[in-house]
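Every protein chain of the complex appears in place save one, which is left out.
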Amino acid sequence: MVFLNFFISGISLGSIYAIIALGYTMVYGIAKMLNFAHGDVIMVGAYVCFYAVARYNLNPFLGVLIAMIVCTFLGMIVERLAYKPLRQAPSLAVLITAIGMSYFLQNTALLLWSSNPKVFPSIIGRGAFKLFDGRLSVSHITALTIIACIVIMIILSLFISKTKMGKAMRACSEDKGAAQLMGINVNATISLTFAIGSGLAAIAGALLCSAYPTLMPTTGALPGIKAFTAAVFGGIGSIPGAFLGGLMLGVIEIFAKAYISSQLSDAVVFAVLIIVLLVKPAGLLGKLTQEKV
Amino acid sequence: MTVRRLINLKRVEARRIYLTYFVVILAYVICQTMSSTKILSSSMRGMLVPICAYMVMSVSLNLVVGISGELSLGHAGFMSVGAFSGVATAILMQNFIPFAPVRLAIAMIIAAVFAAIAGFLIGIPVLRLKGDYLAIVTLAFGEIIKSILNNFYLGVDSGGLQFSMLSDTTRLLQGGRLIIRGPMGISGIQKISTFPAGFILLMISLMIVFNLVSSRSGRAFMAIRDDRIAAESIGLDITRYKMTAFVMSAALAGAAGALFAMNYSTIVANKFDFNTSILILVFVVLGGQGNMLGGIIAAAVLTILPEKLRQFSDYRMLLYAIILIVMMLATNNAEIKEFLNKLNPFRKKEEAE
Partner (left out) sequence: MKKVSICLVLVLAMAFSSSCAFGAAFKIGGTGPLTGGAAIYGNAAKNGAEIAVEEINAMNGDIKFEIRYEDDTHDAEKAVNAYNALKDWGMQISLGSVTSKPCEATAAENFADRIFALTPSASSAAVTEGKDNVFQMCFVDPNQGSASAQYIAEKGLAKKVAIIWKNDDVYSKGIRDTFVEKAPSLGLEIVSETTFADGNDNDFSVQLTDAQTKGAELVFLPMYYQPASLILAQATAMGYAPKWFGVDGMDGILTMEGFDKSLAEGVMLLTPFNADATDERTKNFVAKYQAKHNEIPNQFAADGYDCVYAYKEALELAKATPDMDAETLCGKMIEQFTTMTFNGVTGENVKWSANGEVTKDPKGMVIKNGAYVGLD
């Protein structure tokens, strides 16, 4: 039973990673860039939600909606100002700019909202479902995160495979030049990708801070890196891969803490990641692209 | 490629190498004179050694990122291995070698050796991957090194060295000293790093890297970077060359780590985290991949910049972030670059060659 409890803890941690990883993987898949500022967009989303709910007493779901709108615009502005001028630049330059953006968002947050940690009100309370006479408990927020994750994953997959805009995204991801020749507005498509990714970040922020209720300007940074790892683990660019990678990372982290050593758990997580990538060099569900000679 | 173009290319290359040496030596002479005549503020004097260490880091990462074309996000890990092994060596030798510069030199060599071993061990799996996957695995190794060092204990007493993992189980005799204390790192380090030592290390690194680049291996590196498949098809042993670059780079990073650590009285593993790796990567990218001098200057500018922004107090790091973004845009956006090129007749000629 202890084992199962750990497993559930792992799933609940993993579901948070998964939902953050979805944003990473989506942007990577289409814009081919590692958006290291994603974790900080999450933090901004969480702050907006916090102020809406805790200060202005709005309905939590309305708060999340406001946060989504704010983050969507934020994502589009960031993309327009910092990433778009670098469309032709080497990918490393964009990576560094993204990191600069991450510093920028963190320090803006520090000035706006001070460094004191805030306790985030859970968006759906702190209750739990009790199973097996209460020996096993799944908190509401875990259930909500997993459901949100699955719903988002399905919607995203459908969006990308069925709609016209989704097709445009896939085309951009395959070959930007060819897509442009076919009359697709590549810039608008990439902008849309950022808008969606950042909107997702707001949801991720609200869920992250509901599950682990503490909010600081640096809140998004480390979970962001872990989620990035999760995205690579599952195969970056693959939406189901991000989901799977996130869940597995969470479970491995908890099991490593419980059964190996709480001191070395991070080392174990990263060691597993390395082994997986050696066996499957493109991640669990990633497609290995064949190089054309 | 005609022979003439090749000769031209070599000339440009040689000119660039001499220019790099010239600028480094000139900067050293100016700083050293200003420092000894006390014109330099203590804030600047205090940064001379770390700037040297960062310059060496920049040169070393440039070997991997700029010349061999692989993205490494865990370079601070090697710096960390070097810092800890170097400082431990220096402490162990404290009683045998009273002359500090010799102790520093030996410490840096040992640091380089340890970091090179780490580089080799990590290189075996890492170099089988490529692109972003290679990057994430180097990031992972950086984190693993940090995690291990945070749980590593090393003590010395009259009976010799003792070490343990996870918790301090070394039973040191009276008079023994616990050198590495897990998360508390190393305390009470003697500050033996000096600016001249940093300068010498930087010159040695440049010599090693330039020699490597203009040798047969160097040409192989660049062939692999520019077209891996073509390079493979003419029979280049890609893994071997990549490994050479990777191990060399790790060794230099280790020496830089030792130099850096012995400029402070204390060092912890957390210092060498993901952010430090990224910082070094920023030097390389900002200076231009493969451009040693650019990377060196970027290291100096980005180390001094946050200090010079202190007058803006609360807005300091915000301004730093904005300047970083603007610099990236200015150096990489085609329109702005074209504008800069128009101002620069010399560069135009160079590109025309």
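As written, the chains take the letters A and B, and residue 1 is the first residue of each chain.
Please note the rule applied: a contact is a pair of C-beta atoms (placed from the backbone, for glycine too) under 8 Å apart; a residue touches a chain by one contact, two chains touch by 3 or more.
Keep in mind the model is a prediction, meaning the values are calculated, not measured.
Undergrad: Quick one: say which of B:29, B:124 or B:184 touches the chain that got left out.
TA: B:184
Undergrad: Using the touch rule from the top, list residues of subunit B that touch the missing partner.
TA: Answer for subunit B: residues 19, 23, 27, 30-31, 34, 39-47, 50, 147, 150-151, 168, 182-185, 187-188, 191, 260, 264-271, 293-294, 297-298, 300-301, 304-308, 310, 313-314, 316-317, 340, 343-344, 346-347, 350 touch the chain left out.
Undergrad: By the contact criterion defined above, which parts of subunit A meet the unshown chain? Give residue numbers in ascending order.
TA: Residues touching the hidden chain, for subunit A, are 2, 5-6, 9, 12-13, 16, 50, 54, 107, 110, 114-121, 126, 128, 137, 139, 211-214, 216-218, 221-223, 225-226, 253-254, 257-258, 262-263, 265-266.
The definition used in the following text is that only the chains that are shown with their structure count from here on.
Undergrad: In whole angstrom, how far does the Cα centroid of subunit A sit from the Cα centroid of subunit B?
TA: 31
Undergrad: In their shared complex, at which residues does subunit B touch subunit A?
TA: Its residues touching subunit A are 65, 71, 125, 128-129, 132-133, 136-137, 139-141, 143-144, 147-148, 150-151, 166, 229, 274, 278, 281-282, 285-286, 289, 314-315, 317-318, 320-322, 324-325, 328-329, 331-335.
Undergrad: Within the complex, which stretch of subunit A touches subunit B?
TA: Subunit A reaches subunit B through residues 28, 34, 82, 85-86, 88-90, 92-93, 95-97, 99-101, 103-104, 107-108, 110-111, 225, 228-229, 232, 236, 261, 263-264, 266-267, 270-271, 273-274, 277-278, 281-283, 291, 293.
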